[in-house]
Each structure stands twice: as C-alpha cells, then as structure tokens.
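Step one of this worksheet: look at the structure below.
One protein chain is absent from this view; the other protein chains keep their places.
Note that the chains are named A, B and C in the order they appear, and that numbering of residues resets to 1 at the start of each chain.
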Amino acid sequence: MPSVFHLLPFFVAAWLFFCGLYGLVSSKHLVHSVICLAILQSSTYILLLGIGYRVGGTAPIFADIAPGTLTVDPVVQALMLTDVVVEAVVVALLLAMVVKAHEKSGTVSPDDLRTLRG
Amino acid sequence: MTAPSSLTPLPVAVPMLGAALMACLRKWLNRAAMDAMGILVAALTLTVSCLLLAKVIHAPSVYWFGNWSPRGPIVLGISFVADPISAGLAVLASTLTLLSLIFSWRLVDSGSNHFQPLMLIFLAAMCGFSLTLDIFNLFVFFELMSTAAFALCGLKTAEPAPLQGSFNFAVTNTIAAFLVLTGIALLYSITGALNMAQIGLAIGIRHDPLVLFAFTLLTCGFLTKGAVVPFHFWLPDAHAVAPTPVCVLFSGLMVQLGLVAVARLRFVVFAQTFAAHEGRLRAILLSLGLMTILVGGVMCYSEHHLKRMLAFSTICHAGMMLLAIALGGPLAFAAMLVYLLGHAFIKGGLFLTSGILLHRLRAIGERSLFAKGKDLKWTAALWFSGALGLAAAPPFLLMTGEAGISKTAEEMGKAWIPWLFMVGGGLTSAAVLRVGMHTFFGWGTEPITDEAAQIGELPETANEDQRIFWYQFAPAALCIAIPIVLAVMPGWLSILREASTIFTQQSAMAQLVYGNAMTTRPPGWSASLISAAVRGSAAFLAAILLALTSIFRMKLRRALRVGAFLESGLHPLRVLQSGHPGDYVLWLTFGLAMIGTANLILLRS
Amino acid sequence: MIWIGAGLLVLVAVSGWGVVRTRDVTSQVIALGFYGVLMALVFFFFQAPDVALSQITVGAVALPLMVMLAISRMKFRAASQRDKGERDA
Partner (left out) sequence: MPEATRTRLFLVFGGVFLLLFCYSVMDLPPWGDYRGPYGDVIARVGVYERHATDAVNAINYDYRAFDTLGEEFILFTAVLGVMMLLRREEGTATRDAGKVKDAMRLSTSVRTAAMPTILLTVVFGFYIGLHGQLTPGGGFQAGVILASVPFLLYICENTESFRRVTSHTCLEVIEASGAGAYVLIGLAPFVMGMPFLTNFLPLGTTGDVFSSGTIALISACVGFEVTAAFLLVGYTYLQEIITGEITEE
C-alpha cells in the first residue's frame, strides 16, 4: 500500500499528538502529565523530520561530500534543534512547579489540587 | 525605499541584555538597586521603541537580521517589520512594563530578585512577538513569552494555589505552542518558506484540507493565548494567582498579542486563500467572538474575586477585539488597535488599583472588602473612571475604537455588533461598579460571595507599611489618564489608519519584504463619534442600574433582582471552570475539533 | 532500506502509546528514556545527526534524569516528613 506508506511519518505524528492529549486528559499524577506533554511535543519532531526527508538524500554535512550533493533539508533540522531545547526547558519548569506544589500541599494528583474552582 | 531603520532590533536586544546583566548581579545587589536597574532598562527600552516609532511613522521598513536579504523570491534570513503598528505595540509593551515595575518598587515580593529579570525578558518577548515577520520566529517569541509568563505566574510560591494556576496555564499554553508549531511545519512543507509574506504568496488561493487544517492549528494556538472561548480557561486561574504587576502585562498586552497574531495570519498569510469565502470565515470568527463576549461578560459579573473578575472582563473584551478582526478591512483593524490600546491602559489601571486595595486593605474578595475603603477617595476615583472606560463611554479611547468597529459592522449590515459591544461593555463595567459601590461606599447589604473568592490571598507586599505610596498611585493614575489624553487628541488616528492599510494587505506586506516601492492611499478616519458616545453612555447607565439591582437586592421585588440572579444563578457555567488541567485540555481539544470541522466544511468548497 | 525506517516509526508510535499508558511514574521514566533512545535512532536513520546528538543527550539522558531528580526530591521530602512525624509522636 504505497499511499499509506508515503504518509507514515505524518500519521505517526498525528498519533503521538493524540496520545499526548489523551495522557494529559486522563492523567492522575502531575509528573505523568508532564511526561505526556513531552510525548505530545515529540509529535512535532516526527512531523518536521518527515517533511524534510528526501529519499536518497544524505545528511547536510559537507565535510566529506561535495557541496551541491542532494541532501535532506537542513532547515527543518535547525528548527528541530530549537524544538528539543524548548522541550527540555518546558519539562524542567513544569517539574519545578510540580515539586513545589507537592511541597506545599502534599499531593501530586490533579484531582486533589483544586483550590481555584468556579 | 527607505533604508531599514537600524534601531529595529533594539526593543528586543536592550531588555535581553539588561536581563542577563541583572541575573549576573542578582546575588550582590540589594532590592532597591535591582528595582532601579529594572526601571532604567525598561525606560531605555521605551526610549528606543519611541525613537523607532518616530522613525518609521511614515516610512515602514523591513529589517534583515544578519544582513540576509532575500535572494530573488526566496527569503533566507529572519526579518522584523518596522511599521507604526508593530513599533507602537513595542512602545505599549515597554510603557506597561515600566509602569508595572514602578508599581512594584520595593513592595511587591520579588522572589529573591528573580522578578525583575523575568519581567524584562517578558518585555523582550512581547516586543519580538509584535515585530517579527517570520513565522518560526513568531513561535520562538511565543514560547519565550510563555516561559517568562509561567515563571512570573508562580512567583508567590508560599501557597499551593499559585502553583496550580501556573500549572494549568503552562499546560494549556504549551499545547497551544505545539499546535502553532505543527501548523508551521505543515505550511513549510507545502511552501518551503518561513517568511509570512512569502508563505502567503506561495499558498495563493489554495484551500485544500491541508491549508485549512494548518489554518485551524495556527488560529487555535494563538486563540488560546488570546483567551477566546473555549480556550480561555487558563486565564482566570493565571490572573487570580499572578502578582498584580504581572496581571497588568497579561491582561494588557499578552492576550491581545495572540489576537494580533491571528490578524497577521488572516491578513498576510491566508489572505488570498479565503478571498472567495470571506463571508463564511467571518461567520466562524464572529461566532467565536460572540460566544467569548457573552461567556466573558456573564462570568465577569458573577465573580467576586477582584482579579478573577477583571480577568473575565479581559476575556469579554478579547471577544470584542476578535469581532473587529473577524470583520476585516483596514478601518476595523485600525479601530481594533485603538480599542486594544485603550483597553490595555484601562485594564492596567484597574489591576493596579486592585493591587493598591490588596496592599492597603489586605484582601481581594468582594465580601472581605465590603465597606472597608470608605476613606480611599482617590483610589475610588480611579476605580470608577476605569468602570466608565470599560463601558466605552466618553471621554475614553475605547469609545473611538468602538466607533470605528461599529461603522464597519453597519456597513456590512451587521447591526447587532454595536449592541453586542454595549452588552459586553455594560456587563464588565457593571461588575466593576458593583465592587466599587460595595467597597468604597459600603452601600447595600453584605455582598454575595463564592468559593473562589474565599481563598485568602496572601498580600503580596511586606506587612509593616500599609500606606499608599505615590509610586503605587501614579502608575495607576497614568494608566487611566493616558486613554483620555489619546482620545481628545485624535491626530494620530490617521497615521494608524494608514499603517493598518499596509498591515491588512498581503500585497503591501510582500512589497515591503521584497523591497519594492510603496504606494499608500490617502487615509481617512471618519467614524461617527457621537453615536458611539451615546452608545457608550447608555451602556454605562445600564451598568449602573444593573449594579444597583445587585447591591440593593434585598429591597427589590424578586422579579427585579436581575443583578443578584446574574451573580449567583449561573451555576452550570461556573462548574466548567473546574481548575482541573484535564478538563482544560479536554475543552481545548473540543474547540480544536469544532473549529477544524467548521473550517473544513464551510471553507472547503 | 526505507522499510527499516518505517519499522522504526511504527515502533515509535507504539512505544509513545506505551509511555502514555504507563501509570506508575518511576516505570514511566524508564519508558521515557527508551523512547528517547528510539527517537534518536529515528533521527540518525533519517539523516539528521545533529538532532540525533541533541536528542540522545537531552531526550534520552537529561530529560529522564530531571524527572528522576524531581521524583527523588519529592520522595525525600515525604520520607523526611514521615520521620519528623514519628519523632514528634
């Protein structure tokens, strides 16, 4: 089935986004939520990687190959690098919030941490 | 073509450098020195932004970072667009930051001197977000703005509520950021470009499911920042827990920048795509705006926690600005910016005043403030002027903006929009009036209250001195005064109108990017202020009546207790605001699915 | 050749679901580390060595490490609270 095959990375990206959202909705532990957010984020990696890939293209490093050789897209890789940093950073910040919330209220369940209702 | 103004990167670079320097010296400087430095850097940013604005006021230009100007049709580098609108937003951002930093001088808890550098980074991010014309750079500044906002929101770590508020805020806005990034990736794959004007030209009139879905993702991402129903849940939680000076920036500009980004998408990136479906796109955005105004207005009136109340009023007004963007066209967009400007200062003034109340009276719930502020004459004056401003009554700037939006609406045969503005303005104004009459006059019986207002908010200022200082009062007074001054000197409106002609035209933007000669049409600002003044005053009068029915509810017959009913009778709507991150993500998914389906069905054919 | 890549992608999809469905946080960290390595392999396979290098350092090491540290800090706090309770009693 060539058509499904040619869309595979995009379907995987959609699936990971869905997984992340599902995890966030059904989470019972704040650390679990944070990890689900990281999974949701990895959907964008796969999407960008799938977009920039080219069959037969080499990595865009011209140390050993002549300039002008067919390569995969370097721009999406630069975007992905930014994305990786953003992921690490968001996780670090959210974890700090979770740790602090645990220290202040002794719970890590989103169900018990609901002082802001209404 | 004029030479690109070399000042363009400074509104971003100056606060960034300042923040890095201050973070370096954090351990060695005392509070006053840090505050002074923060104020100095913010003032410097304001100066360079003003210089930039003055320079580009008649000659918008595009600035290429690293000197990478486009090669033929292909844009290589990142560009900032220096037009009066973007530079003006930078000026607004630095003014609000400066006022907030002055307000927090030595009194608001600074979290061991982390507060000032974070505020400066927030400022840099807002300036960058307004100026950039590169869609991935927009994402980077979106994320920088969010990161600084999450941190600032959790400043008061002494209680669990702030952490919960900032957690909800962080989760929803991070999802929004990845929606935006996914949209960017999809657009990149079909256009191979990241510059908005280039993307716009490359998409052309294409509107297959892919383009529609990318549009859905990008708009939903930015509408989450813009707190449009059903993406708005994070906003009241974040505002309830953030320190007052931070609330000023959140409500004054951060939320509205999300809407400005939607405008950029609509006018620059997807301009030709929806040219044939203009009416249907308008219908989708209008219905979102309508829902936002109603939910925001009603919830605003039913809140009793001052900051949450003001936060819902921001949602209501964000809905009004979305209406203006939905209408489209240069006049409506210029009017939206006028509205944004007026709203930013009025809302900033109201937040600062509530901060003064929190400092002086040590409470933020309506019931605990009841009749406590009888001797605070000047604070009361500010509060009631703010209420007048929110109703878009004369002499405030919101009236001018409302006039422009209503004129466009009437030209398009949507006569219900001015009425909707009156409803939204009236409801938010009535809520502010109700609190004012309770607090400063002590009228009526003890106010109704609710669960959320009962959380004792720890005062954010040090305990020993409860006087109101001039540096707390002056920023609030300035915030109320500026929209009046701007409204009585309408000379700048024609410049804004001219700039918005460029902003709302894809071809004009593309000409700027590719360095061709500009042709601007003679501008005109001809919206009838008199009918707007009448509408605004009527809304304000209605608001007074509504507030009075709430205050004297015990003396009224049951049928006349409209205000009391609005205050406590809307339980189902309040239940949705559950404070559970899972619920908020669910509603985000709901909005995404609905808007995506609507776009696909209505804009496809 | 590309079939191997496709296989890797399917593996990513499956293990992504696996990470989300793991409810015990400590096991989830292990799963996350595995997922990070898998992701880095995918990057490497699709000619993105730069990103693969960052992914292996961040996604497979730094991220699980941070989560581990956060969990251990919470556990330490809880344990010391318990100790204190016992001392006071």
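What we mean here is this: contacts are C-beta pairs under 8 Å (C-beta built on N, C-alpha and C of every residue); 3 or more make two chains touch, one makes a residue touch a chain.
None of these values were measured; they are calculated from a predicted model.
*Asks:* What are the shown chains in contact with the chain that isn't displayed?
*Replies:* A, B, C
*Asks:* Taking the full complex into account, find the residue in B:55, B:114, B:277 or B:367 that is in contact with the omitted chain.
*Replies:* Considering all chains, including the one not shown, the answer is B:114.
*Asks:* Just to verify: which one of B:209, B:279 or B:442 makes contact with the chain not shown?
*Replies:* Among B:209, B:279 or B:442, only B:209 touches the chain that is not shown.
*Asks:* Where does chain C touch the missing chain, residue by residue?
*Replies:* Contacting residues on chain C, toward the hidden partner: 2, 49-54, 57-58, 61-62, 65-66, 69-70, 72-73, 76-77, 80, 83-84.
*Asks:* Could I get the residues of chain A that touch the absent chain, sorted low to high?
*Replies:* Answer for chain A: residues 3, 5-11, 13-15, 17-18, 21-22, 25-26, 28, 50-55, 57, 59-63, 67-68, 71-78, 81-82, 85-86, 88-90, 92-93, 95-97, 99-100, 104, 111 touch the chain left out.
*Asks:* Hey, which chain B residues sit against the chain that's not shown?
*Replies:* Residues in contact with the chain left out: 4, 6, 8-9, 13, 16-17, 19-21, 23-24, 26-27, 63-68, 71, 74-78, 111-112, 114-115, 117-118, 121, 124-125, 128, 136-137, 140-141, 143-144, 147-148, 150-151, 154-155, 157-158, 163, 186, 188-194, 208-210, 212-214, 216, 578, 580, 582-583, 585-586, 589-590, 592-593, 596-597, 600.
To be clear about the criterion, only the chains that are shown with their structure count from here on.
*Asks:* Please work out the Cα centroid separation of chain A and chain B, and write it as a whole number of Å.
*Replies:* 28
*Asks:* If you average the Cα atoms of chain B and of chain C to get two centres, how far apart are those centres in Å?
*Replies:* Measuring from centre to centre gives 37 Å for this pair.
*Asks:* Need the CA-centroid distance for the pair chain A / chain C, whole Å please.
*Replies:* One centre to the other, that is 12 Å.
*Asks:* For chain B, what residues touch not just one other chain but two or more?
*Replies:* There are none in chain B.
*Asks:* If you look at chain A, which of its residues touch at least two other chains?
*Replies:* Chain A, residues with two or more chain partners: 98.
*Asks:* If we count contacts the way the header does, which residues on chain A are in touch with chain B in the complex?
*Replies:* 13, 17, 21, 24-27, 30, 33, 37, 40-41, 43-44, 47-48, 51, 75-76, 79, 82-83, 86, 89-90, 93-94, 97-98, 100-101, 104-105, 110-111, 113-118
*Asks:* Which residues of chain C touch chain A once you look at their complex with the stated criterion?
*Replies:* 2, 6, 9-10, 12-13, 16-17, 19-21, 23, 25, 28-29, 32, 35, 39, 42-43, 46-51, 54-55, 58-59, 62-63, 66-67, 70-71, 73-74, 77-78, 81
*Asks:* For a test of understanding, state which residues of chain A touch chain C in their complex under the given definition.
*Replies:* 5, 8-9, 12, 15-16, 19-20, 22-23, 28-29, 31-32, 34-36, 38-39, 42, 45-46, 49, 52-53, 55, 57-61, 71-72, 77, 80-81, 84-85, 87-88, 91-92, 95-96, 98-99, 102-103, 106, 108
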